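Just one protein chain is left out here, and the rest sit where they should.
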Amino acid sequence: MTLPSQNVIAEPQQLVKMTYREGMRQAIREAMLRDERCFLMGADVGRYGGCFAVSKGLFDEFGPEKIRDMPLSESAIAGIGIGASMNGMRPIVEIMTVNFSLLALDQILNTAGTLLHMSGGLFNVPVVIRMATGSGRQLGAQHAHSLEGWYAHIPGIKVLAPGTVEDMRGMLWPALEDPDPVLIFEQQVMYNMTEMVSATPVPVDIDHAKVRRPGKDVTLITYGSCLPKSMTAAETLAQEEIDTEVIDLRTLRPLDNDTIFASVAKTHRVLIVEEGWRSGSLAAEISARIMENLFYELDRPVDRLCASEVPMPYSKHMEEAAVPQPETIAAAVRKLVL
Amino acid sequence: MTLPSQNVIAEPQQLVKMTYREGMRQAIREAMLRDERCFLMGADVGRYGGCFAVSKGLFDEFGPEKIRDMPLSESAIAGIGIGASMNGMRPIVEIMTVNFSLLALDQILNTAGTLLHMSGGLFNVPVVIRMATGSGRQLGAQHAHSLEGWYAHIPGIKVLAPGTVEDMRGMLWPALEDPDPVLIFEQQVMYNMTEMVSATPVPVDIDHAKVRRPGKDVTLITYGSCLPKSMTAAETLAQEEIDTEVIDLRTLRPLDNDTIFASVAKTHRVLIVEEGWRSGSLAAEISARIMENLFYELDRPVDRLCASEVPMPYSKHMEEAAVPQPETIAAAVRKLVL
Amino acid sequence: MSTKTVTKEKKDKVSPEQREHYHHLLHQMILIRRYEEKAAELYQASKIRGFLHLYIGEEAIATGVMQALTPEDSVVATYREHGHALARGVSADVIMAEMYGKVTGCARGRGGSMHLFDKEHRFFGGNAIVCSHLPLAVGIALADKMQNKPNVTVCFLGEGAVAEGEFHESLNLGALWQTPTLFVVENNLYCMGTALRYHSSNPNLTEKAASYNVKAVQIDGNDVLAVEQAAHEACDYLRSGKGPYFIEAITYRFRPHSMFDAELYREKAEVEEHKKRDPIILFTNYLKENNLIEDGEIQAIEADVAAVVQHSVDFAENSPWEEVEDLTRFVYTERSLS
Partner (left out) sequence: MSTKTVTKEKKDKVSPEQREHYHHLLHQMILIRRYEEKAAELYQASKIRGFLHLYIGEEAIATGVMQALTPEDSVVATYREHGHALARGVSADVIMAEMYGKVTGCARGRGGSMHLFDKEHRFFGGNAIVCSHLPLAVGIALADKMQNKPNVTVCFLGEGAVAEGEFHESLNLGALWQTPTLFVVENNLYCMGTALRYHSSNPNLTEKAASYNVKAVQIDGNDVLAVEQAAHEACDYLRSGKGPYFIEAITYRFRPHSMFDAELYREKAEVEEHKKRDPIILFTNYLKENNLIEDGEIQAIEADVAAVVQHSVDFAENSPWEEVEDLTRFVYTERSLS
């Protein structure tokens, strides 16, 4: 399979309404139809329909060889996917959620992340590993981590974080084309979110961040579940005549410095918003890069709005208090333009 | 067991020469003699004498119940230690190296890190988990990670990183007194390093960073194996009349902002040096904090010197090129005072 | 699946104490049933949120096992643990408040349904990473053993957990160190939507357990008397220091896995078939056939249970929420442990 250049698809697309969940389901379907090396593997992807119903219906369409139900064995799930990818297949590995992926971290970091470099360039690991991430559903401390920014510390892997239905629909294709391991983090809380997207598959540019809302006063850098929240905040702020540029990182590793820096050079004020714990956050990395590259461009110190550094509480009011919300985002932006 | 206040030990101590390795061995011995709830558990801690010979001799002294050899089962090693700590014991868990600790990460993050908060304050996890970290011995991509800064992202745990024999000797005691999970990261490459230390045990203040070398021109923030390298660089720089203040973080979580900020307010120039991969490093977090709190104090943008973002190569010249060295540290400082 | 029914022999001469004990067992099972039926209702009413896993159909297991425990014994459970908590004696009020997310909950409303805790009853959660509580249970038991306490630690798990690496590590270590751990597998035939034959190459779980030299038995988990007897035998064995014990209790989950399960993987008819062996009906019939209970006594139990359930709802409804300011409390311990 080869990726159509984005330019080719210039004619207007027919648009259909689709959920974030359906976006990934269609992407998996299309990948399987396009490339016989593709298959889906993971716990409950088949008969159950996927723990978040992402693969619902695919078992009936493709059967148990291509939609492979697995035991709860996260480390082996990842490792087998890695092995299969090294021997001619293009597995799409599902590790239900990032919370359980800690059991597979050795495989991701020590195997997938090292093999190409450690073998002197001999062995590629073209595996795609998908998992749900994030809070917002009152699932408590062991089911609500946002660790994708933390994963972005690992060399050798790429980390994608779709924050729109379009990206959810369009990221799998380039991820499968990528010769290196790609992790896709899907926002649990957004599975039911809908958007109008192209009826035919359009691969997304995973090498670049995207300006979701141009603005001139403040740069707001975010991704994933904080993207819609940030867009809401930006609308509120617009009514106060604060013009916020919202950048959706999309790809957390490698980071697209250029898009970030261009915006900062324009607005001179930056807020980074994410749902990860603050200390050691991806936001810290972005702040440090801006410090190093655009220090003299800054009108204000770069600010971060992250999650409280607590295991996620179950109760709704506490969970909401623990992560950025449109109101707290707007308030943080206001402080930057005071 | 209770911790003697540091002030009490005011009289001059008899000094003895000790290796970093011996520092931890003595600390373990003393803990076991002091508190019958203490025991050491991990793979090869007993009959083999510890994979880095840290516990050599202790098996003969304390026997197989107190120096417990274990199978290669990192997740269970950590989990059993956590469980035992919740029921009246004070286990010292050894997970040979940080590289293998990825197999135990679920227990560390999802169990040790969450239990107190998730149980509404009911269940403490007073476990101490030790492991070796770092590169410098040509052990290649799967045996040379420096992930302690990455671990410092996790709420609920404390992360210690002894960079001197004194700290190696003196950190275990307060770690065992701590009611919460404490991780101690020992630098592989420093086990043979010697220092003169007190003949009797002296607990170290794990709540504060320590200024290892006062200086007025530049603040150099570091810890662990980069501490001696930074001290060497500082001596070189002193001959060039650059006066470097070297801060040893000692505790990576929680970070001691006060000590860092006080130094930055004095020197206005900052370099952070560590052996972790740059993107998402602890150095990024420190840079971001300085940005947020001392932006207007800075004469120059804060700089970071970290490891190249590569799995560690085996060959000596490549391994050396991948991590900070006294020369590259000195060069980075020079750029700050130009 | 076992086809054995509740012990058939006529019990003509039964002491009043025994009769009362039987009523207690029935009371416990009915309490769990009605309590969870109410919880399901409250879930529909959005009073309870997050994941809610019902134990309905499996009540005989928790009820039977708890009869063999002393107050000093420890219990470690999964996310499907309302039944275990209730049968262990945790107050219905604080469990309900917990599910409401109220500060009066047994974990201050931070845990929710999946994370019930009670220190007084030595109830160590409520653990929601499948299988990660097995090492805990071995560690808790090890601590008892090292302190020469005659206690046992019961660890409940689902048959899905058997595939996880930590199962293997924990059984090996428990057996190697002869810890007094009772593993009770609640084999309800499904791991979410995956039937045992699709996730275990050998569906004979006692054979698997025995391969670690762990004493293992299979029982009818719907027969409360069989469970009770097996638990007594297990605890006698454990208290005599012979090492871990493994009970596989065959049962069936009448309800969906959680409130998000469309049950695509099994037929309605299969569920109906299993409902014929409802543990409460089986035991009620047994008692009636043997003249061990009168209709009025059953009604009295139902009335008492209804009052307990209603009281718990009232308690939860009338309880306050945790203060948002307390969000960051208990990430670390507030006072030093003794």
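Think of it as A, B and C in the order they're written, each chain with its own count starting at 1.
Keep this in mind: a contact is a pair of C-beta atoms (placed from the backbone, for glycine too) under 8 Å apart; a residue touches a chain by one contact, two chains touch by 3 or more.
All values derive from a computational prediction rather than experimental measurement.
Across B:75, B:230 or B:267, the residue that sits in touch with the chain not pictured is B:75.
Of the listed residues B:44, B:195 or B:297, the one in contact with the hidden chain in the full complex is B:44. In the complete assembly, the contact with the undisplayed chain comes from A:82, out of A:18, A:54, A:82 or A:329. For the chain missing from the display, the contacting residue among A:73, A:230, A:259 or A:315 is A:73, taking the whole complex into account. The residue from B:85, B:99, B:146 or B:164 that touches the chain not shown here is B:99. What chain C contributes to its contact with the hidden chain is residues 163-169, 171-176, 198-202, 207-208, 210-214. Residues 43-44, 46-49, 51, 53, 56, 69-76, 99-100, 103, 137-143, 308-311, 313-318, 321-322 of chain B touch the missing chain (whole complex, contact as defined above).
Panel shows chain A; residues 39, 65, 68, 70-71, 73, 75-76, 78-89, 91, 106-107, 110-111, 115-124, 126, 155-156, 158, 177, 179-180 of it touch the chain omitted from the view.
Just so it is clear, only the chains that are shown with their structure count from here on.
Ranked by separation of Cα centres from chain B, the top chain is C. In whole angstrom, the spacing between the mean C-alpha positions of chain A and chain C is 37. Per-chain Cα centroids separate chain B from chain C by 41 Å. In chain A, the residues touching two or more other chains are 75, 99-100, 103, 140-142, 309-311, 313. Among the residues of chain C, those touching two or more other chains are numbered 109-111, 115, 127, 129, 165, 331.
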